[in-house]
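The other protein chains are all here in position, but one chain of the complex has been omitted.
Presenting chain A:
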């Protein structure tokens, strides 16, 4: 083997490797568009205004991200159960969709550090007598299939027994409809959603019936598990959002009050 062949081989290898290493982050920057999967029936995180334009915390968060990347933001409306298919099939680059970072899910998809944290409350209808989490024992309850609170609520309802049943619905709107009609007696939702729906007055007689004793529901941005470049960038982005006060600003705008702490004491992420 002479020098020419070796050199030629090396150059060829570098070229091939060079092109193959363009990752998702490069693709986003090159394409000029950041496509975010956002759930739009989950106010105040995502919803639509009177002109049917997407609005909410997650929508603004996506636009912030697009801005620092120097690209256009495109909101891809994605129901909760379709977040992974949207990422994997390449319809969206990043999920800005209040995704709880469970270990089970982390086997499939890549999570960033938490960008938001929810606490959960019991939402019920006046006259049902459900006034605390414990009073849900033996009742018919429901929630949005596959959410953090749905999984926790179903587990407790099953453990309590006593004729209680759990119904998973496909969207938040269906849960509120079922609750206002009396099909279910209560649901557990994130406090932000609960207060925004009670305030809106769209469903009569809904009232908050106390806190649900769950751990804070930390939610992360999601991307394909193999896209380390992108995930690293997103981690730094979340850090900067908090550092610059933008996180608090967005929280004030969409929820109000002091934004929840995103760190867990005594451990690193």
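General observations
We take it that a residue touches a chain if its C-beta (ideal position, glycine included) is under 8 Å from a C-beta of that chain, and two chains touch if they have at least 3 such contacts; residues count from 1.
Just so we're on the same page, contacts and distances are computed from a predicted model.
Per its UniProt entry, the chain excluded from the display bears the name "Amino acid ABC transporter permease", taken from "Putative Formate hydrogenlyase, large subunit", "Sulfate adenylyltransferase subunit 2", "Succinate dehydrogenase" or "Amino acid ABC transporter permease". Within the whole complex, the absent chain has one touching residue among A:68, A:88, A:215 or A:264, and that is A:88. Touch with the chain that is not drawn comes from one residue among A:108, A:132, A:200 or A:232, which is A:108. Looking at A:32, A:70, A:127 or A:182, the residue that reaches the missing chain in the full complex is A:182. Among A:146, A:164, A:216 or A:229, only A:146 touches the chain that is left out of the view.
Mapped onto chain A, the interface with the missing chain covers residues 80-81, 83-85, 88-90, 102, 104-105, 107-109, 142, 145-147, 150-151, 166-170, 174, 177-178, 181-183, 224, 226.
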